[in-house]
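Have a look at this one before I ask anything.
Complex shown without one protein chain; remaining protein chains in place.
Going by the order they are written in, the chains are A, B, C, D, E and F; count residues from 1 in each one.
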Amino acid sequence: MTEWIAALLLMAGSLLMMLAALGAVRMPDLLMRMHATTKAGALGSGLIMLAAAVFFGSAEVWARVLAIIAFIMLTAPVAAHMIGRAGYFVGVPLWGRILRDDLKGRYDTDNHSLESPAEFNERRQHEDRRDQ
Amino acid sequence: MSTLLATAVGVLYATAIYLILRRSIVKLVIGLVLLSNAANLLIFTSSGLTRYAPPLIPEGSDTVLNGIVADPLAQALILTAIVIGFGVLAFAVVLIHRAYEVVKADDMDQMKDTDT
Amino acid sequence: MNMPKQPDSLILRVTGHFLLPLLIMFSLFLLLRGHNEPGGGFIGGLVASAAIALHLFFTDVQSARRLIWLDPRDLLGWGLSIAIASGVIAMFSGLPFLSALWTELTVPMFGMLKIGTPLMFDIGVYLVVIGTVLNILLSLAEAEEA
Amino acid sequence: MLYALLGGFGVAALAPWLHQLFGRHSGWALALWPATLFIYFASMLSGVNDGPVLVSHDWIPSLGIQLSFMVDGLSLLFALLISGIGVFIVAYAGRYLEQHQDVGRFYAILLAFMASMLGLVLSDNLISLFVFWELTSITSYLLIGFNHEDAAARRSALQGLFVTVGGGLALMTGLIMLAMVGGSYELSTLLGQGDVIREHAWYAPMLALILLGAFTKSAQFPFHFWLPNAMAAPTPVSAYLHSATMVKAGIYLLARLNPALGGSQLWLTVLGSVGAITLFIGIWLALRSTGIKKVLAYSTVMALGTLTMLIGLGTDIALSAAMAFLLAHSLYKGALFMIAGIIDHGTGSKDLRDTGGLFRAMPVTAVTASVAALSLAGVLPMFGFVAKELLFESVLSSAASWITLLVVAGTAMTVAVAALIGILPWYGKTAVTKRTPHEAPPALLAGPIVLATLGLLFGLFAPLVDERLLGAAVSAVAGNSVTPNLALWHGINVALGLSALTLALGLCLYFCRDQFRHYTRFTDTLAKAGPERGYDASISWLVKISAWQTRFFQSGYLRYYLLIILLTFMALVWTVMLIHWPALSMGIDLRGIQLHEYALVFVLVAAALAAARSESRLGAVASLGAVGFTVALLYVMFSAPDLGITQVLVETLTVILLVLVLFRLPGFLRLTSTALRLRDAMVASAVGITMTCLLLFAADARLYDSISHWHVAQSMPGGYGRNIVNVILVDFRALDTLGEIFVLALAATGVLAMIRLRAEDKSK
Amino acid sequence: MNSAVALQTTLPILIPLISGALSLVLWRSRQLQRGISVLGTGALMIASVWLLLSVYADGIQVMYAGNWPAPFGIVLVADLLSSIMVMLTGITGLATAVYSLATISKKHEHYGYYPLMHLLLAGVNGAFLTGDIFNLYVWFEVMLVASFALLILGGERAQMEGAIKYVTLNLVSSAIFLSAIGLLYGLTGTLNMADLAVKLADHQDNPMVQVIAMLFLMAFGIKAGAFPLFFWLPASYHTPRVAVSSLFAGLLTKVGVYALFRVFTLIFPLGDSLTRDLLLGMAGATMLVGVLGAAAQFEFRRILSFHIISQIGYMLMGLALYTPLAIIGGVFYIIHHIIVKSNLFLISGLIYRLQGSYDLKQLGGVWRSHPMIGVLFLIPALSLAGLPPLSGFFGKFIVIKAGVEAQQWWLVGVALLVGLLTLYSMTKIWAEVFWKELPEGAAAPAQQRGGTSLMVITIVALSTMTVLIGVAAEPVYKLAEHTASQLLDSQAYIQSVLGVN
Amino acid sequence: MGGFAWNILLALIWVAVSGNISGAGLFTGFVLGYIILGLTLREVPVFSAYVRRVPKIFMFACYFAKELVRSNLRVAWDVVTPTHYMKPAVIAVPLDARTEGEIALVANLISLTPGTLSLDVSTDRRCLYLHVMYLDDLEETRAQIKQFEARVLELLR
Partner (left out) sequence: MLEIVIWLSFAILSLSLLLSFVRLLRGPSLPDRVVALELMASLTVGFIGVHAIASQRFAFLDVAMVLALTAFLAAVGFARFLEKRGMHADD
């Protein structure tokens, strides 16, 4: 029984990893590649770890596996956020078919501050008034 | 398997050498990293490869390991070599950083006045 | 001081603050169990250094320095001294340099523990590794900020 | 004996202080030391016919090197000359260099030179002889370059040193061979081994090496050029070096080794011809010169040639002639050099053409000069005559006819030279000189007067000199008892006839000297193209070659250094592998490799290649990261979890470090041409292939199993740890780990210094 | 194991390690570091003398680190060669430490000069004493990284340029060394040198063994500065502080030479092998190329640097001839050379202090102004050129005698010629620096600092040693003789390390 | 967190008492401690909140896993099929989360769900910028995200 579950988890995990890799290759821009790699990668490796936990079965291994999964869940989004943000702000080209971009023009590269939409609108109005 | 790894080691050496023959000091440093990896893998390969038998004695079996075990001595050597390589590399990286600041060029050809 | 500070990232900072003690604890765990499971002074030291590198990424050099209340140079000196001392201890009993001395300690809750100079040695290694990586990273980062 | 020698060095070391102590009388005060030595050696005269006195002290007995000394006729003759003339030279120098600021230093070097010279002639041990030999070279270097602000003096000093030390090195080899052949370093032993030595296969090369040493030191053709240049030295030095010492060292050596090496046809031919040629060239050049010291110096070359030739002839009479000539020459040449100094001192002239009629101003000097010149010319009843007679006799009896001819011509020219020195400056029209000429003080005159007088007295009492001094010397040179039978009057014979003939010819030559000079101008060009040119050319070639080879090897291009090293590496490895090719076999084994292992290796290889080919720095760093992960995986796959962890961590930190640094650096540029890249790629591939081959061969050549089974077995019971790798690291091989953390600490310290020092410099 | 034996074999490594660690702990206090530097090197010297004396009296001493038996643990082995080298390290270390007190600037002291110096000494001594081939690699690295750091202390352009070449070429050497160790371990499964000697004794004809010997030849040849592998040396040795140059000049290349002596007497005994022929050729070429390199130079320390190379040639010649006398000569030469070469560098620093330059064209008149310095220069300079009765003469004499005995005529010829050319360089320095008048517009000396007398004392001490080694050559010869017989009799070494079995 | 600390303490005491120093022992101790806490200290607010939160966390984990799988499948479909069906956009979503910890947790969890990726938080912390892969309808997407945020905040408060 455990063997079956382990096998199942293993296959699922591997396929997810495959998905992540395919996504990395096939997706048209950086951010979308990251969608594939971060999520599928984290989930895939997590599942493989679960497979190992199921396979060995001991509490010791379970503890390790849960720790590993926790670590992945903690670190993967941070990394994704950092790369995505950096990529966006240094101007990595986005896919041509992007629908909207709320971030555009809201980042002040001098003092590294990012406006919220409210602030942005306020500033726009202020500038408009000044221009008039 | 050692045949396959031997090939890989050869390629690592080759790329490392190719890089340290460049004029760019940055490539030089990257070459040094590869060189260190190459030497470590060479020891690893040369001392014999063993699958599925880490030199760890399982808990509870407070006795001698039975059967084949991967060579722990070679592993200890490589570990030492890795760490030494890391220290040296850290130094080299900062060195090229400083050299670039002083010489203002990433070009070994601008660094040949001291010799003669 | 007119140079732009590095961009702040709330996500990195908060998660980092959470990860930092985790990493340090994990590094100690790797250090202490290294004699029996994968780990040891180096590995532990490298993980601890990674933790402080992380701290460096979400704060600045000053606060990373504050984090380890010792100057990294002290870590080097003390780490080396501890490692040497662990080897010298045996010499007072007429044994050669680096001979291991073991003692069995009965700790409530943990039962019998074998404590020896190799562990002390590994602690020295741990400190030196941290000291090394920090010295290099922090001074480089300082140069970067300057 | 030892104290007599070492004392000399002691006095030399103290000389600067003694000079300060005695002030302007230091010359006489310091002359007491050679005087003491002279008396000491003179006291040995009585026993000299009883056979050599041997004294030995251990120095390096294991190498056969002893501080051993031998006093026999030959060494005693030299010791007396060195210390005796030394007395007057030191006194002379005290006055001559009175105004010189470095005179204390001068005494020191001069006395050290004297001590070395004495050591040379008294040594019984070949190596201690050589030690003193080299010491004379060094001290004379310092003496010749005494006026060191003068570039010419520096150049001459170097030339002298270079030629003599160069010869000295050959000599050392020759002496080593001699000792090996003769079975001892002691001359006293070797001199009896002549037959063994001459029969040995090494005889010719050994002789060549030793002669090279002797000839360079004694300024034989073609090494004669350094000696006249050495006139750059202050006059007391020239007087000393040329009369009794330095240049006679080579002669001494030839005379000394005659019993061991002499007597062969080779010896006869080489010494005879080289000596005769030197004789002729020396006197020819002397006659062509006008500088007083230069004339004297070339006449010294002539004398040295004569001595060499005579030793080469090797007959009893020739050896007697040699010793007599040596003594005569020392006396008159010492006197004449000092007189040259007096002329310089008194008139400011160094050139014969600027002098004339000095007799009126300095009559004592003039008479002394004339007496000394008579001896040089070999006029009856001077000791020079005695020597010349013997010279003629020996040439007539044993030398080839062309040598006889050269000797006769040379002797005639010597007469002319003697006239140049003994007549030209003193008599006739008074020349206008820089300074008003005045008679020299006693300290300057003492030497010339005594030496010139001795030249006369020895001539008058020639048999006495023979009996007391020269007989023993000649016997020592010959290796058996010889009675030279020195006498002023040998009756009317061919030699006397030749004497008269040369005298007449010489005087003619003197009076026709301007014509002679005019018609022989062409030889100047020859002389200019001579060996000195060779010396200069070889020095400039040396500089050129070294500059070229330095540019070639030490080009400054790191990649050429690497290329040379790598090519050497491959040459060495492949030489051995190809020699043993049939015995080598590759342990190729591709069984059991799993698919993912292929994939890992493939990615590893591809990532490494990508790092090498990358057009972007950080792209290369990312590829490096990929290399790191695959290597870590390989470690894991092959049962090395600790390595895997370490590799992962180190890789991560390396990437962080590289990123931190590389952002400061500019992007990659394509700096080299495609051809060069191709070349480098080929070299790199060759190295890679070499390493792969090594691994494959090694895989098939395993000789023993690893000792690590012990570590596996001892890990728990001995090291109380289940992670064997860690137990090895912190216990079994803790010393490695200790060294390694020091490497880390050192790297950190170095990095800190680099960055912080820069920061401090910037803030300044 | 006798604990005194263990102690005296350990101390030469332990003392500088402790001094280095303490200096790092006390990095805030310059004064304490200065104190430790003299005390530490002084103690090191005493310990090294103790070691040499007891090795001379009692034979080879072995320390089993961690009390683990050979060949499984690491051993420190003090035979005569090791202990001689250790003692020379002690002498050079103490001299450098004293000299440094006067010459090293405050900021360099603050940024780790002293720990670097101590640990360099530790690395050097570790390399000399270890009986384990991988441990040798570790000490090599300690020494190298210390030297890297010392080399760049100052941060000048020339130092950076020199350091990059120095670091790269030495890392290539380390990589070759490490590869050689890897292959050797794969072949024999052991790292202990005595054990290697035993295991390889019957396999010297094995092609892989010979190939590995070549790898060691390469690796150590680079470290030793042999032809054609020496490039890193002239590129860098003239760039650091002069005390550092002196330490490098005296010790670093000699570690390579030592390793060659050790490996090619113990593990791959030379015999009549291809390796020997190669080494002979290498020796000759090294002498010649080095000395010619020097002839082209006009900078004090560059001349000296190139001469290191040529002198290494003599030592290699001693090894390559591989007769007892030749080895004696090699050992004698090493002893002589370390002291002389360190001293010459120190003198160049003294003159730099007086006249503010290393460029011969900018220097002059020292013989008139400071005759004693002239004498102090002449002693090591003439010794280097091999003039008697100084130490260098006997070194050269023995090696050449060995060459004559072995009838290696061309090598003897080269050795002689090189002696002459060395003299050429030394007299060039003499003529330019001491005899020539100080040229117009020469560089001005830097601000006067105290401590010149410390510099002079150091130089006087080393010059005295040079004279003594020459004048009292017999005991030194005896020592070298014992050393050579130990080297050529590897059984004694093996016996001492591995015991009766 | 007082409740959690107590629970850990109980687990440790269990380990000490039982003498079973292992992961399993600790786990048992933890579970037992939780049950004891839930039974005995229901009335103390700190503990009752802790006790109630644990099942919520469990429920959330299930929800999160479901989301993970669901959206992974959508991405998978897109990756595997040749045509790109993506409708990417960078959108701003106003935040209800206030403390830094809340914001970070929300942002990270959003990142972990496929189809959304937290790019950054505005400096005034009122708004989260997201990259979404499938912007079928802006308001609906925002609502989904707000709902997700609400579930996370419910856990924390």
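Keep this in mind: a residue touches a chain if its C-beta (ideal position, glycine included) is under 8 Å from a C-beta of that chain, and two chains touch if they have at least 3 such contacts.
In this text, all values refer to a predicted model and were calculated from it rather than measured experimentally.
J.: Which one touches the absent chain: D:Leu660, D:Met716, D:Val730 or D:Ala745?
T.: In the complete complex, the chain left out is touched by residue D:Leu660.
J.: In the full complex, which of C:Leu10, C:Ile43, C:Leu98 or C:Val129 touches the chain missing from this view?
T.: In the full complex, the listed residue that touches the missing chain is C:Ile43.
J.: Which positions on chain D touch the chain that was left off?
T.: Spelled out for chain D, the touching residues are 594-596, 598-600, 602-603, 606-607, 610, 615-619, 622-623, 625-626, 629, 632-633, 636-637, 639, 641, 644-645, 648-649, 651-652, 655-656, 659-660, 663, 666-668.
J.: On chain A, what residues meet the omitted chain?
T.: 3-4, 6-7, 10-11, 13-15, 17-18, 20-22, 24-25, 30, 33-34, 37-38, 41-42, 44-45, 48-49, 51-52, 55-56, 58, 60-61, 64-65, 67-68, 71-72, 75-76, 78-79, 82-87, 89-93, 112
J.: Residues of chain B in contact with the chain that isn't shown?
T.: For chain B, the residues touching the absent chain are 51-54, 56.
The definition used in the following text is that only the chains that are shown with their structure count from here on.
J.: Averaging the CA atoms per chain, pick out the one whose centre lands closest to the mean of every protein CA shown.
T.: E
J.: Relative to chain B, which chain has the most distant C-alpha mean position?
T.: Farthest from chain B by mean C-alpha position: D.
J.: Count the touching C-beta pairs: is C-F or B-E ahead?
T.: Most C-beta pairs in contact, of the two: B-E.
J.: What is the chain whose Cα centroid lies farthest from the Cα centroid of chain C?
T.: Following the centroid criterion, the farthest chain would be D.
J.: So how far apart, in whole Å, are chain A and chain C when each is placed at the average of its C-alpha atoms?
T.: Result: the chain centres lie 31 Å from each other.
J.: Report the inter-centroid distance (CA atoms only) between chain D and chain F in whole Å.
T.: Their C-alpha centroids are separated by 89 Å.
J.: List the centre-to-centre spacing of chain B and chain C in whole Å, with centres computed as mean CA coordinates.
T.: Whole-Å distance between the two chain centres: 24.
J.: Could you tell me which residues belong to chain F and also touch two or more other chains?
T.: Touching at least two other chains: 107-108, 118, 120-121, 123.
J.: Residue numbers in chain A touching 2 or more other chains?
T.: 74, 77-78, 81, 85
J.: Between which chains is there touch?
T.: Here the touching pairs of chains are A-C, A-F, B-C, B-D, B-E, C-D, C-E, C-F, D-E.
J.: Could you pull out which chain B residues touch chain E in their complex?
T.: 20, 25, 28, 32, 35-36, 38-40, 42-43, 45-48, 73-74, 77, 80-81, 84, 87-88, 91-92, 95-96, 98-99, 102-103, 108, 111-116
J.: If you look only at chain A, which of its residues touch chain F in the complex?
T.: 16, 19, 22-23, 26-29, 31-32, 34-36, 38-40, 42-43, 58-60, 62-63, 73-74, 76-78, 80-81, 84-85, 88, 94-95, 97-104, 106, 113-119
J.: Please name which positions on chain D make contact with chain C in the complex.
T.: For this pair, the touching residues of chain D are 641-642, 645-646, 649-650, 652-653, 656-657, 660-661, 664, 719-723, 726-727, 729-731, 734-735, 737-738, 741-742, 744-745, 747-749, 751-752, 755-756, 758-759, 762.
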